[in-house]
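Here the structure is laid out as structure tokens; the discussion comes afterwards.
Here the complex is missing one protein chain, while the rest keep their positions.
Think of it as A, B and C in the order they're written, each chain with its own count starting at 1.
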Amino acid sequence: MQDKKPEIRESLERVGVTRLKTIVMTNWKNRKYNFVPEIELTLDLDRERKGIHMSRLVESITECIEKEVEIRRGSLEEVEKSILEKLKEKHPFNHAEITMKTDLVVPRKTPITGKTTMETYGVAVKVSSDNGNYTKLLNVEVVGNTVCPHAMNKCEGRTHIQRATGILKIETGYDNKIDFEDMIDCVEDAFPSRVYTILKTEDEKQVVKEMHDNPKFVEDVTRSILNNAKNRFKNARIRAKTISEESIHRHDVIAEGTCEV
Amino acid sequence: MQDKKPEIRESLERVGVTRLKTIVMTNWKNRKYNFVPEIELTLDLDRERKGIHMSRLVESITECIEKEVEIRRGSLEEVEKSILEKLKEKHPFNHAEITMKTDLVVPRKTPITGKTTMETYGVAVKVSSDNGNYTKLLNVEVVGNTVCPHAMNKCEGRTHIQRATGILKIETGYDNKIDFEDMIDCVEDAFPSRVYTILKTEDEKQVVKEMHDNPKFVEDVTRSILNNAKNRFKNARIRAKTISEESIHRHDVIAEGTCEV
Amino acid sequence: MQDKKPEIRESLERVGVTRLKTIVMTNWKNRKYNFVPEIELTLDLDRERKGIHMSRLVESITECIEKEVEIRRGSLEEVEKSILEKLKEKHPFNHAEITMKTDLVVPRKTPITGKTTMETYGVAVKVSSDNGNYTKLLNVEVVGNTVCPHAMNKCEGRTHIQRATGILKIETGYDNKIDFEDMIDCVEDAFPSRVYTILKTEDEKQVVKEMHDNPKFVEDVTRSILNNAKNRFKNARIRAKTISEESIHRHDVIAEGTCEV
Partner (left out) sequence: MQDKKPEIRESLERVGVTRLKTIVMTNWKNRKYNFVPEIELTLDLDRERKGIHMSRLVESITECIEKEVEIRRGSLEEVEKSILEKLKEKHPFNHAEITMKTDLVVPRKTPITGKTTMETYGVAVKVSSDNGNYTKLLNVEVVGNTVCPHAMNKCEGRTHIQRATGILKIETGYDNKIDFEDMIDCVEDAFPSRVYTILKTEDEKQVVKEMHDNPKFVEDVTRSILNNAKNRFKNARIRAKTISEESIHRHDVIAEGTCEV
């Protein structure tokens, strides 16, 4: 049925499965990770075929994951590339892409008392194949804050402060080695202060001090993310966005920018 | 089919429709309102019947809404009661309940420059009928902030501040007149400062001043909501909850309490 | 403070407010509409300025909405254009854009019994100004269904059926008149059957018959949306996407395509 000619001859860019959750195990830099990412896998469909074979997409995912269970190696993007390669054996396409979106937990130390905390970041990676040419799009979402420099100036050192989320996206060639951890650092260093899951009183004082010593608009945070990423990475298209959940308003404020290196 | 005996004889408390969105027009205190609420309408099902007649639930909603279009009067809870009365004519039940959840936009003045702003609140009302006895549950969700008194004490007047959401629920007899606007006031007055959609510099200075003059934990805000509601309403069960989106942490903090008047 | 030179000289594409909810009244084709849309308004920021003046963005919205309250005319996109024009008087920019996202309720008749039902659609419109040149992006989201032709073929007329959402986006010049209602028709006509809030038994039989007479993959629905839109509109870039919430899987399947007319 899928291979029949369709009534309407129109090629489609992206056909596939989305919101598929399964277990993916990786072994990256000799550390084992278990993820339950949300997965989207799509390919293009030419105008002469009615449909794609959806079950082959899911099989490509499952077979690679099983294989990874045994060999337990590689990063999320290596698993994704192997899924696209497996899919190529099962189903024709010119363009295919796969995205995995998950949480990454990283150990940190609090600034003064040095307690170990586990901090959780949103990460995602898309690997695309265009006629055999592989590229990737890496994404991290990091929680931090903004501290209004305008109010601080007008209110004799007092100001309003709020939670903010910084997002950094990097589009680059598949072989350009970029770690999520380095991308997360670019965003965390852009905020007035990092945030922590545990803060003892001495740590909390330090965070409040850093916030007030380093007030930043949402625009400042986005520019700092762009600047940090420009200094750290090469041969990439960089996008940054910050969303500030204003404590003096019901709405959020945002700032977005892009650059290339 | 619905009236057949089911294989498994088990009564069900709540059967019906949910996430139904439609237009509801009211005329409350001589002001016309158009809402597109999300509606849930359920009734109980006894153990001897296989199913309810879902289309009669939707007809009860539609017929009352059409009628309201003509007569354009009443509050959301009056519309809800008329839907339950209409449903009673169409379908047997012992217990039925209907909830409408929507946005309420209220004009305000900014604190110093007196600019008019439109502020939006989440509101919901459930009317329940138990063997002909009507009760209601009113709910408001209001955005405000928390300002940490502990950090302020330890950091010489500096502190961390964040957006917070205050929720007030009131369960009472159907005939107990309670306005959403009064419930919203109970919550807004409980925060260190109200928030506004527009703030000119002089207004913003005032908000920052109020925040610092009036630091409050999430626990303090919840207690203030409870206290404000106790002083304002009668013959009611009151529930309050505050969620603070910490600017120094990735997670939120909460405080919940209840009381009766 | 906002007009100072920033430490990092990097221009930003989109700076502004988001998730702002307020009341917007329109009078379109002599029918009055009250919406409470979610609004995003952004402008670009050049590399030599530290920040934008956020309150002027909100003032531009508020002043136009107040004016609309009095004159009560125009469509959502006319309100949006007037907000961008107002903003131009208050704040310099090269590029600015405003999006309003809301629900649109449209009366329909059921297919056999002809009962009136109110059907609710997700709609959004973005108006962009680039150095004074206005364009728009219209978006509708419509609930329908998919009916698997492959299973129907293999299972002697039986198949699996599921809810699906069709999305149509049209990017075109500001002056190109396109009604949400026509866009909604393009999507609803692409499904195996339309869906209705009320269905009496005879209506339900008709819907089930149409589903089985007209089985469609998610790919078929997307192609039909594209084809319907190509036949209806001119001078536009068209994007279609269908998301099918499979009843035989935990995950969804999707199909996306684009074309130009």
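Definition applied: a residue touches a chain if its C-beta (ideal position, glycine included) is under 8 Å from a C-beta of that chain, and two chains touch if they have at least 3 such contacts.
Bear in mind the structure is a predicted one, so any value in this text is a computation, not a measurement.
Considering the whole complex, the hidden chain is in touch with A, B, C. Across B:Ile23, B:Val36, B:Ile52 or B:Val147, the residue that sits in touch with the chain not pictured is B:Ile52. Looking at C:Arg19, C:His212 or C:Arg232, the residue that reaches the missing chain in the full complex is C:His212.
Chain C residues in contact with the hidden partner, per the touch definition given at the top, are 119-120, 143, 145, 150-151, 154-155, 157-163, 193, 195-197, 199, 201, 204-205, 207-209, 211-212, 245-251. Of the residues in chain A, those that touch the hidden partner chain are 20-23, 33-34, 36, 55, 58-59, 62, 65-66, 103, 105, 116-118, 120, 197-200. Residues of chain B that touch the chain left out of the display are 1-2, 6-8, 10-21, 40, 42, 45, 50-52, 54, 149-150, 153, 217-220, 222-224, 226-227, 243, 250-259.
The rule we apply is simple: only the chains that are shown with their structure count from here on.
The interface with the largest number of contacting C-beta pairs joins chains A-C. Each chain gets a centre from the mean of its Cα atoms; for chain A and chain B, those two points are 35 Å apart. If each chain is reduced to the centroid of its CA atoms, chain B and chain C end up 28 Å from each other.
In chain A, 150, 250-251 are the positions where the chain touches two or more neighbouring chains simultaneously.
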